[in-house]
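One chain of protein is taken out of this complex; the other chains stay put.
Right after this comes chain A.
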C-alpha cells in the first residue's frame, strides 16, 4: 500500500498539470458539468452518459469510459465516414495500469522462447526485415456492447464502439516462430506485452493460441496500422493480430512469445474471458453449472451508422440508409434492412470488398411506414451462412453480443 501510494504521488505531480488542464479535477459521474461534452450511449436502465475527450496522446475525440487505465470508445459516427477506423479514433482498452509510456525502437526486443530449438530475441530492425503480409481486419473487444445486455452485467459498460477496422501491416507469426524453430509436441503459444500489473503478484496479462492457429500464416505481428506506426495506446511498437477472433488475443506491445508443450493454465486463459459452451454463448440469466470455454471466433454484426439513435429527421416516403457490417470469422455475404421494426426487409448494396475480415459498407433506400418513431434494423449474413438473430443472448461476462441492433429515429 505504502509503495503504491508513493508511486501514485509521484505520478500525480508529474501529470497534474495536464489533468487539470484538460479533464478538470472531478470526474464525469460526480460532476458532469466539468466534462467537455457528454454523449448518451443509450444503455438500458440509464447511467449511460459519458464524457467525450481529446486528452489522450495520439487520440482525437473519444468517448471516455475510464482514464486509468484507459478505456476509450469510438463514437459511432466515426464508422459512417469510412470502413477504416482512423488510428486517432481507434478504441483503447488496457487491463493493468502499468503501461510503458516510452518505447525506444533501438532497444525494444521481442523474445521467442519455450518449446523451441533456439530461443531468440528479435530487434525491430530484424522484424521489419522479414517478409511482410497485409490485410484489413476488425478488432473488437470481447465485451463490445456489454452495456446493452439485459439484465445488465458488471464490467466495462461499452456501447457499440469498442471496435475498429484497420489495414494491418506486419509479418506472419509463423515466420517468427520458424526463426526459433518450434519443437515437436508444442501445444500452444503464449503471448505477453510490456504492460504490467500495478500490484505485486497480480496476474500479468498473457493470452494463448493453439499451435496450429498460431502457425496458420494469417496470425500477424503488426507494426503498421492504416499505413502508420501504431499509436502507443494501441500497442506500439507491435501487436498481435488474430483475424476473426476477439481482441482479447490481440496482445498489445507484444514482447514475449512462449511456445508451450501443454495447455496454458494461467489466469487469463484458464479463468478469464470464458464463455458458456452453448449455442451463441447464450444462457438463461442466473444459470449455473454449464461448461465454459475460452472466447474465440467473432460472430456477424451490423449497424446503421448514417443515423444515430434518437435522431430526428424530416419525414420522407423513402430515406437513404447506410451502415457497416462484419462477417465475424469470414466475409459479409449480404445485409438487409428494415424500417418497420422487422416486418419487412430490403436488400442493401454492399460497398467495396476490403477483405473477409474487414468491415463492409452497406447502403440502401428504404420506405418509411409513416411519420413518427421508426425502428431501423440491419441484419448481416456472413459467407458461412450465419446471420444475426433478432433475440439478444445473455451471459454473465457480457461477451459476444451479435443480435440485430435497433436504431430508433423520429421522422416528422
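Note that in this section a residue touches a chain if its C-beta (ideal position, glycine included) is under 8 Å from a C-beta of that chain, and two chains touch if they have at least 3 such contacts; residues count from 1.
In the analysis below, contacts and distances are computed from a predicted model.
Enquirer: Can you match the unshown chain of the complex to its UniProt protein name from these: "NADH dehydrogenase subunit M", "Putative ABC transport system permease protein", "Cytochrome c" or "Acyl carrier protein"?
Expert: Its UniProt record gives the name "Cytochrome c".
Enquirer: With the missing chain put back, one of A:237, A:300, A:331 or A:402 would touch it. Which one?
Expert: A:237
Enquirer: Which is it among A:45, A:289 or A:352 that touches the chain not included here?
Expert: Within the whole complex, the residue contacting the unshown chain is A:45.
Enquirer: Out of A:181, A:197 or A:369, which residue would touch the omitted chain in the full complex?
Expert: Considering all chains, including the one not shown, the answer is A:197.
Enquirer: In the full complex, which residues of chain A touch the absent chain?
Expert: With respect to the unshown chain, the touching residues of chain A are 1, 4-5, 8, 11-12, 14-16, 18-20, 22-23, 25-30, 43, 45-47, 50, 55-58, 64-71, 96-97, 99, 101-106, 123-125, 128-129, 132, 147, 150-154, 156-157, 169, 197-203, 223-224, 227-229, 232-233, 236-237, 267, 271, 285-286, 396.
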